[in-house]
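Missing here: one protein chain of the complex. Every other protein chain is in place.
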Amino acid sequence: MLDWISTFLILAGVAFFVSGTIGLLRLPDLYCRLHALTKSDNLGHGLLILGLMLRSDDLLTALKLLLIWILVLTASAAASQLIAQYSGRS
Amino acid sequence: MNTLSWSFLDILLVIALVLLAGAALRARSLRQSIILFIAFGLVTALVWARLRAPDVALAEAAIGAGLTGALLLTALRNRPSEESRLVSNNGMRWGGRWGNVAITVSVSLVALGIGWAVLYGMNDTQSGRLAGQVGSALELSGVSNPVTAVLLNFRAYDTLLELAVLLAALLGILSLGGGRATHCTVDPIATSLRGWLVPLLILTAGYQLWVGAHAPGGAFQAGALLAAAGVVQHLAGRAHAGLPVGAVLRVLMVSGIGIFMTMGLWTFLGGRGFLAYPQRWAGELILLIELFATLAIAVTLILCYLGSEPERRRITPAGSKP
Amino acid sequence: MEVDVLVLSVALPLCGALIAVAWPRRCEVVGMLTAFAVSVAAVLTLVQVLVVGALQHEMGGWTPGLGIALRVDILSAVFLVLVGLVVLASSVYATGYFGQPREKAHFWPMWLLLLAALNALVLSSDLFNVYVTLELLGLTAVSLAALSGQRAAIDAALRYLLVGLLGSMVYLAGVALLYLGYGTLDLPAIATQIESEPIAWLALCLMTGGLLLKTALFPLHFWLPPAHANAPAPVSAVLSALVVKAGFYLVMRLWIDLFPALLTPSTGLLLGIPGAAAVLWGSWQAFKAERLKLLAAYSTVAQLGYLFLGLALLFQLAPGPTRDVLFGGIVLMALTHGFAKAGLFLAAGMVQKRSGNDQISNLGGMAQRMPVTTFTIALAGVALIGLPPSGAFLGKWQLLSSALGLGQWLWVIVVATGSMLAAAYVFRVLERAFAGSSQPDAPVAIAREEWPALLLSAIAAVLLGVGSGWLWPLLGNDI
Partner (left out) sequence: MPDVLMLACVVMAATLVVGLVPMVRSTSSVERMLTAQLLGTNGVGLILLLAQILDMPALVDVALVLALLAVIAVVAFTRRSGGSERA
């Protein structure tokens, strides 16, 4: 049962990555693309990690995965801000 | 099904590598080349991970995908703006399009030749032989991670000389004195990033250093992470990047080679041979060496990033050393 | 307790470099002491090798293959002594050359690292370890070449860096192939298994190609003249006398010790023909050069040509006494050139310092103003041309007699033309130096700067020729 949930979560995460990439390719301007990007960063990555956490063997690995999730969340938020600011300047 | 998927994955990764390499070479500005180069480092790390080489993947992730970008950017920033090329164009031009064709052809020929020779000369028993030797000598080395055993025990002499190479590169950069003391603007996002990124980086560096004895990790990865902490500090407006100044800094610069030489000469004069650790303490000695090597590598990389020694006049608050 | 002195040749300069970095105010003293100690260690190593034969030190106590071994035989011991003496003399000279504390603090640590790299390279018998020493050597050499901070020097140094990196990368690709094919990096271990097969051939091509780029064999020499001519004088001396020769030393080691199974007599022509071209082109460019240091740099291109030409002949000879004698001749030429070129560059540096530039047309009256320096240049010239008392004379003699013995007249013509051109460029300098000057100055002498150069030239022009008798049989036994 846990296995199935995990697989579902992982596949859903991958699907968000695919949609994020398509958005990056097809959306008209920078800010829309940023929006698409954050979808795959937050949701795609989050679901993927959640799925993998369900499969991890020990606590340490699960904690590391959690840490990576938080890191990517925060970092991508900051990075998106910085990129938007930068493009506003230039 | 599985082998087919692996081949798909391999093909995709190779396509990504070649695409990025080509684009980085052909990019219109150096700035864009650098972005592409960072992406190239990232994909390279992926390739190493796929090849089941986590040690190399770690180093590539830390240095190739992370620090190199910052180093290249600071080089670009310190460059006098009137120069658009690294080398002024007397003699290093390769003759336009035909030169490019010639380079492409010769590189491809060499690559084909290597591929052919590898296929022809592939000999699993031979290339696996040394790995077997390492495996059987591993329990004498004091650590259980074969990569660390090779780097810090079996071939410690190579590592010692590599630290000397790093030092030479740093001294070369410092002697050119190019980097000016850049003071970056304080940006709220960068400052808040620093608040949590720097402690995390230092923590991870410590973890990598510790884990290196029995799992992938070690001084080079830890040093790169520690250096990244310094770079973040600098990006967030700390001109010193968390480095000490003066004599302390200079001692830290050479501490990696210093500890190696101390160990080496100690065992040598004790009649055991250069760098022949007493087996009982080998693990502890290796950790000690790695600790100082990590500090030296971090200081070296940060100084390479800064381009010159931080000046004395503004001393950073205590405890901000990365 | 038996102490393996060969380890000290690497350990001492590394320690010296550490102390010089950490204690910049005393770096000059540290540097001089280290250079002296390293020379002593080199001589002791040579003595030890003469007494007990080739030595080996296993680093970390691990068997070679798993670990790394330093090995020294008579050839490497002789090179160690060359390195030690040239660096010692240049160090003495450098104490007078660099005045500012800032310059000193930058110069000495890198200088000692360069010394460590040279010694480590000569002693290494592990192919990957050789790569590491090449990197260390390349980086220190480039940084030292750029030390003056002038635009031309930095340009040349940057080109030197790129060429050097390309060279070591290509070399490393060859090493990787050998490891793939034979499963070890230990040179003697590979030598016993190597066969004539594609992987070995490709490795031979890649490793030699990379090293030739670093040795500046014609037509890969383009980076050398600007880099050597624009470096500070003591650095130029060591770059020309030792650093490019390190590449030659490795090519010689690889071809003689590692790859003999692959080589046919005609393979040597791959080195000999560019060597011959280097002799002619380098000598001609030296003859045309307007600056003394540029002349010296092009002369290095030519002199390297003789060495490779000699190797080409060597591989055509069957093992035996004639081959041993020729081998001795090549080594003797390499040594002579090392000492002579170092002396010449140091002297050129003195000229440059005294008169502000080193234009050959401005040398008028030098013989009166700087008699010792002029004498130094003359002695170095004797060795570069290959006139009788010098070691190069004996070396060239062996070269010619081997070529004649093989019935290959073309080499003889090349050597003769090269020597003639060498005579022409040396006398062109001396003729200017002895020409009268408009303002006769009192002669000046600064012992600290003039004597090292003079001693180096004298070793090349007299000692190596007269005293080569004992060297010969030893080198002969070695291969």
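Residue numbering begins at 1 within each chain, and the chains themselves are lettered A, B and C in the order written.
Basically, contacts are C-beta pairs under 8 Å (C-beta built on N, C-alpha and C of every residue); 3 or more make two chains touch, one makes a residue touch a chain.
Note that the structure is a prediction, hence the values are computed from the model and not measured.
Interchain touches from the omitted chain, evaluated on the whole complex, reach A, B. Residue B:61 is the one among B:61, B:117 or B:241 that touches the chain not shown. Listed by residue number, the positions of chain B touching the unshown chain are 1-2, 5-6, 8-9, 12-13, 15-16, 19-20, 22-23, 28, 31-32, 35-36, 38-39, 42-43, 45-46, 49-50, 52, 54-55, 57-58, 61-62, 65-67, 69-70, 73-74, 77, 81, 182-185, 187, 190, 193, 197, 200-201, 204, 208, 211, 215-217, 221, 225, 228, 231-232, 235. For chain A, the list of residues touching the undisplayed chain reads 3, 7, 10-11, 13-14, 17-18, 20-21, 24-25, 30, 33-34, 37, 40-41, 44-45, 48-49, 52, 55, 57, 61, 64-65, 67-68, 71-72, 75-76, 78-80, 82-83, 85-87, 89-90.
Rule of thumb we're sticking to: only the chains that are shown with their structure count from here on.
More C-beta pairs in contact connect the chains of B-C than those of the other pair, out of B-C and A-B.
Separating the CA-averaged centres of chain A and chain C is a span of 58 Å.
We define each chain's centre as the mean of its Cα atoms; on that basis chain B and chain C are separated by 31 Å.
Centre to centre, using the average C-alpha position, chain A and chain B are separated by 27 Å. Those residues of chain B lying in contact with chain C across their complex are 86-88, 90-92, 110, 113-114, 116-118, 120-123, 125-130, 133-134, 137, 153-158, 160-162, 164-165, 167-169, 171-172, 174-177, 247, 250-251, 253-254, 257-258, 261, 264-265, 268, 271-277. On the chain C side of its complex with chain B, the touching residues are 1, 7, 11, 14-15, 17-18, 21-24, 57-62, 65-68, 106, 109-110, 113, 116-117, 120, 128-129, 132-133, 135-136, 139-140, 142-143, 146-147, 149, 154-155, 158-159, 162, 173, 177, 179-184, 197-203, 206, 222. By the touch criterion stated above, chain A contacts chain B in their complex at residues 71, 74-75, 78, 81-82, 85.
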